[in-house]
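Note that this complex is displayed minus one protein chain, with the remaining chains in position.
For reference, chains read A and B in written order, and residue numbers begin at 1 within each chain.
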Amino acid sequence: MTFMKKTLAASIAVAAASSLAVSTAQADMSDGEIRIGYLADMSGTYRDLAGPGGEAALEMAVEDFGGSVNGSPIVVFSADDRNSADVGANTVRGWIDQDNVDMVAGLVASSVSIAVTKVLEENNGLGIVSGSAASSITNEHCTPNHIHWVYDTYPLANGTAKAVVEQGGDSWFMLTADYAFGHALEADVTKVVEESGGEIVGGVRHPFPTNDFSSYILQAQGSGAKIIGLANAGADTVNAITTASQFGITQSGQQLAGLLIFLNDVHALGLEATQGLLLTTGWYWDMDEQSREWAQRYFDEVGRMPTMVQAGIYSSTMHYLKAVEAAGTDDPETVRAQMAEMPVEDFFARNGTIREDGRMIHDMYLAQVKTPEESTGEWDLYEILSTIPAEEAYRPLSESQCKLVQN
Amino acid sequence: MAESQTMTAPSVVLERQKRAKFRRNMFYLALIVAGLVAPFLAYPVFLMKVLCFALFACAFNLLLGYAGLLSFGHAAFLATGGYVTGYLLASYPGLTPELGIIAGTLLATLLGVVFGVLSIRRQGIYFAMVTLAIAQLVYFMFVQAPFTGGEDGLHGVPRGELFGLISLSSNLAMYYFVFAIFIFGFALIQRTVHSPFGQVLKAIRENEPRAVSLGYNVDAYKLVAFVISAGLAGLAGSTKTVVFQLASLTDAHWHMSGEVILMTLLGGVGTLLGPLMGAGIVVSLQHILAQSPLGNWVSVILGIIFVICVLSFRSGIIGELDKMYRKNFK
Partner (left out) sequence: MTMIFGVPLAVFMGQLTLGLVNGAFYALLSLGLAVIFGLLKIVNFAHGAQYMLGAFAALLGFRYLGINYWLALFLVPLVVGAFGVLLERFLLRRIAHLDHLYGLLLTFGLALIFEGTLVNFFGVSGARYATPEILQGGLNLGFMFLPTYRAWVLVAALAMCLFTWFMIERTRLGAYLRAGTENSQLMQAFGVNVPLLITLTYGFGVGLAAFAGVLAAPLYPVSPTMGSSLLIVVFAVVVIGGMGSILGAIITGLAMGIIEGLTKVYYPEASNTVIFLVMILVLMLRPVGLFGKEA
């Protein structure tokens, strides 16, 4: 209904505009503007992962694009979702109903992203999820109205677990956060470890959130497993790693495998506690010349090195704007189709394509956290060990439960 | 002379009461009209959010304002209503929204009985802490229970068709349904407060030992008030879930219990309209701040309002207005 109204309004605008002999390209932009809404956690747990730094990346993209598409100015809205699904969903509903926002960017907490994409589907909007980890976003929760850009848990579990087993880490102890997300991650890891010839020798499910991990680390130590897999996120992961270093886990020959850990976490924890940690990342600022160049520009502006999510926000916004330009309209359906047609190839994404389930697949990287001796600067944190090709990294479409995929 | 004066006094009082009642009724009528017109002037989804939180705050106020009990665990009822309704509506497509809401409300009411039995014998600060701790237990249950979706939340709740007839998918239809629920809840509280039961509650609040000595079973009265309040909080949560089509852990977190206290305190504890006013202000404030450069400072600003309210604004906005009115017009 609202969409009908919108297209009607748009066609009236088209008629009016052409009669005024304005270029039709400009008239095809609803309201004569490209409106992008940036929704992220600006003040809570995920602030450092995307937050204000992600907004800065988005603004950079808009600026680099020239501030307008085919003569229509680009306008950015932004809001704090406070990690609350209903605040997020409400904000986006308001943006669509009242402000005619064309695309929603950011989207960090999985709960918020899932809620927002439902709203987008209902109102035929467009969203690009950059911050969320849940692979369900393009699996059981997929919609034709959103794209998942940077990473998800599947390549993280897949990449890290496979590489670790190949390096000889064939016995695992799982430290799992006891809720849906942790269980899913644990299941993914278990599958990969067993397929690669490894074995899960034990595990413990800890409540979410947990403040003190000493007891669980002690249990992991007692299990004799070579690898302790951390199927948790955020503060829990940080806490577990800190505690492990206090108990001398790495000195006694066991190794940690972080399944969901970001640059800002490693930076905050310091190399003393995180050295040797294996992880999978979608991007790293120091991985090549192109990335360094962009990261340096970002650093000059923000004062921190960008996380993969912040880089992804820049990359996805650029790709969106290019698609709008190529399609000559900001109509969500057309733009979504146009985005999928163009390969994604920039400083962030290599061999990137957008699949029918909305997953943007691209090369992922297996990284190891450097030792304090190896590191040459505050942000010199990872060493990239190998590249995981896009096709292998993500969940294959043949296993997809997405309603948009014909199996 | 003296006799006639004593004769007229009661009738004057009666007359005054009658006029006050008339004024009050006119006022409520105006409020209802305002509520009916509102969605044409403001964004209906925003209004629905205000109404849901207003109902939540009214329920909370029944307990704090009229029974003198500060619960720091009311988020548990909001969330229980929300999750139960959300789960039922999402898993049983045949279920109509009003049945889902009733089920959610009933479960929240039941939870209220459990909370009440455990906490009602404690007073003041102890009561606040006990309710907080039990609510925390409920929070952990929701984190781990499979049907809530944990951190991801419960999504895709259909708005469905009211009584199987009226589609609620349009915001306007949904708004009037929510408005009707709010009016129902508000009227129920209004009736409770003005009933003999409400009078006893107030007596307990003012002087509990005296109420005991008068032979009232104080604990039973408090328990009933608690259960009504819990049920209405659940109703607010259930309705909210149908409106936003999701339920999440935010509603169960103890910050939510704090927020409802703030709404009530800001609007005016123990006033009927205070919670509505307070909810309106807090929700608008969050909405406006979230999209402004001050967005990062939401919790700091709420904290400052809290401190100001407690230090020098304890009767809240409605309470202060009421004082001013009494001073100048009576």
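As a working rule, a contact is a pair of C-beta atoms (placed from the backbone, for glycine too) under 8 Å apart; a residue touches a chain by one contact, two chains touch by 3 or more.
No experiment lies behind these values; they were computed from the predicted model shown.
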Option touching the unshown chain, where B:Asn61, B:Thr80, B:Gln136 or B:Thr192 are the choices: B:Gln136
Which of A:Ser43, A:Ser135, A:Gln338 or A:Ser400 contacts the chain that the document leaves out: A:Ser43
Option touching the unshown chain, where B:Leu265, B:Val282 or B:Ile318 are the choices: B:Leu265
Touch with the omitted chain, as defined above, among B:Leu172, B:Val310 or B:Met324: B:Val310
Residue numbers in subunit A that touch the chain omitted from display: 43-45, 47-48, 178, 204-207, 209-212, 214-216, 218-219, 221-222, 235, 238-239, 242, 246-248, 252, 264-265, 267-270, 272-273
Absent chain, residues of subunit B that touch it: 70, 118-119, 121-122, 124-126, 128-130, 132-134, 136-137, 140-141, 144, 254, 258, 261, 265, 296-300, 302-307, 309-311, 314
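Convention: only the chains that are shown with their structure count from here on.
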Subunit B partner contacts - residues on subunit A that touch it in the complex: 1, 42-43, 52, 77-87, 89-91, 93-94, 97-98, 109-111, 114-115, 118, 134, 136, 141, 178-181, 207-208
Partner subunit A, residues of subunit B touching it in the complex: 43, 45-46, 49, 140, 143-144, 146, 149-153, 155-156, 170-171, 240, 244-246, 248-251, 286, 289-291, 295-299
